[in-house]
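Note sheet for the following structure.
A protein chain is absent from this complex, but the other protein chains hold their places.
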Amino acid sequence: MSGDTLIDIRGLTVEYKTSAGLLGSRSQRTRVLEDFSLQLERGATLGVVGESGCGKSTLANSMMRFVEPIAGQIFFEGRDILALDRRELRGQRRQMQIVFQNPFSSLNPRLRVKTIVAEPLITHLDLTPAQLEERIIELLSEVGLNEAFMRRFPHELSGGQAQRVALARAVALNPKLLILDEPTSALDVSVQAQIVNLLGKLQRDHQLTYLFISHSLALVQHISDYIAVLYLGEVVEYGRQADITRAPRHPYTRALFSSTPQPDPESGRERIILEGTVPSPKDPPGGCRFHTRCPQVMELCRHKKPKAHATEAGHWATCHLLDAELESLQGVDAS
Amino acid sequence: MTPIGLRERVLGRWRWMAAEPGSASWYFKRDRLAVFSLIVLAILIMMAVLAPLITPYPEQGRGSPSIMDKLKPPSLEHPMGTDPLGRDLFARVLFGARTALIAGFSIQLISVLLGTALGAIAGYFGGIVDETIMRVTDVFLAFPPLLLAMTIAAVLKPSLVNSVIAISITWWPWYARIARAQAVSVRERDYVRAAVGIGVGDRMIIIRHILPNLMTPILIQATLDLGAAILTVSALSFVGLGVPPPTADWGAMISEGRIYIQNGRWWVPTFPGLALFITIMASNLLGDGIQVVANPQLRRGSQ
Partner (left out) sequence: MSPASAQPLLAIDDLHISFPTPRGELRAVRGISFQVEPGEIFGIVGESGCGKTVTGRSILGLVPQPGRISGGRIMFQGSDLTAMSQAELRHLRGNRIAMIFQDPSAALNPLFTIGQQLLGIMKRHDPGKRAGHLDAAVSLLADLGLPQPESLLDSYPHQLSGGMQQRAMIAMALAAEPDLIVADEPTTALDVTIQAQILDLLVALKEKRGVTIVFITHDLGVVAETCDHVAVFYLGQIVEQGTAREIFKAPRHPYTQGLLAALPSPDAGQDALKVIPGSVGDMVGDGVGCAFAPRCEFRMPHCDRQTPTLMPLGGQQQAACFLYDEIGEGT
């Protein structure tokens, strides 16, 4: 990756404790992310895609420090945000904001739009009431809402309008990073398109870096510069959007592509249907974590963890099939 | 992954129906019992406030005896009769309403403020703060409230203020529990996380985001408990640990009057008892009504 890295996540490990039994006597630890590393380039969009249990929301929550990882570092412009104390963290928060999936649950139902958008401004800046009002109007117009919305309550908004308000609040302090956790999943198709376009405009106007989390590969492909495909707490494939779209290297990525329904009955593509379900993160399979569902599973995959194989363009995947490819390229006979 | 909540999905484009500003009062108005209770309570409050203007015997209401008129049955002059000291019972019941309502509302106010604040703090911060506050709460909840209140009242000097204090001490833990349970669920909502993400301080998060969103169940419970609070004040007075004479108090009036029922002077304990009954019923029915309005799942009967 180029020198201009905004976020550098190294060896991040997050555990959840779940207690069972009387008085929590049998407390269980679930590793949702294990030794997880990822970089975000400044001004670019990194799309993170994966199914439930892959750890994508935990990633967002750790970056916002809603959960405390047990190991690893998250460097933001070279500064480890996991090492910040409460006061430093509150200052750091100006630089990074999060937008949630359900716009109605992310807006306090008792507050008017004006108060909601004002909150970050009041918290970090010292504005006069007139300046505050002016800035709120400016922010609302940036997300395509007019002054009249200031007096509305969240329940008086449509889903799309509510998500616009959440975006206005998120960009109010000109952050450098926006974490977008499934920001359009609760919206209708026609509204999703409006929000996706608005995200593009905001990114250009504010030079924002996006971490875009979604379960929809099609959406991630549309919006991202780079894509990371997650499976059970690990990145199985990472690369430029164009590289992954043209030539996905991991069998899981290929299955995701083929599982996504296409609005074209004549596409005639072959469908790879994965068997079974994602194993529980409480008890992840050994070897390659994908081996229980992989259509191309080999004996090796059951006990040996695959290494990352990168191309020159920085497109890498963790799969034993790529070992074989490499070996055959080098002319070594695989016995 | 889960799209907007089931309710939003089912209602879809008609979300506004549930959110229609008029709809809460629309449902409330259909609950005739609740509306009736609200009117009864309003009349009671009016009568308590205007007591000296309503009765021709305000001095007797405050306690001056008129021994010549003792134990007269109800008549035009004394609609509820007179008590053993010759005081007009209607005047005493009116002034008793002052005691009951002042004590009841004070207890609710103190308990709700104290309980909600502690519960919200416990629920929001969690961990050791939560443990400490809630264990203290448990200690108070381990005693029967009336017995605890009687013990405290016996230690303090009998007075209106002291019985309010005694009862409030036994009362707040219930609100702390409700508030904590609500705060724990509100704390996990996205708008609270958004505020944490913005860098808003804990105090402002509690005031602006947690408290307003946990008040609904607290206010319902407070309305439902108003009757119980008044009843407990009366119970303390009944056993002589409450409001000292000559201040009018329904509990004390029932207590003092109960022996007269045997020799035909039924009116002496009956009218204060009736007043107590009406007040408690009204506050319970009003609480039920508010609960139905606030909780749409209970609305089935009013379709």
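Order as written gives the chain letters A and B; numbering starts at 1 within each chain.
Here is the rule we go by: a residue touches a chain if its C-beta (ideal position, glycine included) is under 8 Å from a C-beta of that chain, and two chains touch if they have at least 3 such contacts.
Nothing here was measured: the structure is a model prediction, and the numbers come from that model.
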Next on the checklist: Please output the residues of subunit A touching the missing chain, sorted low to high.
Outcome noted: 51-52, 158-161, 188-194, 196-197, 200, 215-219, 221-223, 245, 255-256, 258-266, 271, 273-275, 277-278, 293
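Quick note on the criterion: only the chains that are shown with their structure count from here on.
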Checklist entry - What does subunit B use to touch subunit A in their complex? => result 1, 3-5, 8, 15-16, 19, 189-191, 193-201, 204, 208-209, 212-213
Checklist entry - What does subunit A use to touch subunit B in their complex? => result 52, 64, 66, 89-91, 93-94, 96-98, 100, 102, 104-111, 119-120, 123-124, 155-156, 159, 166, 169, 173, 182, 185-186, 215
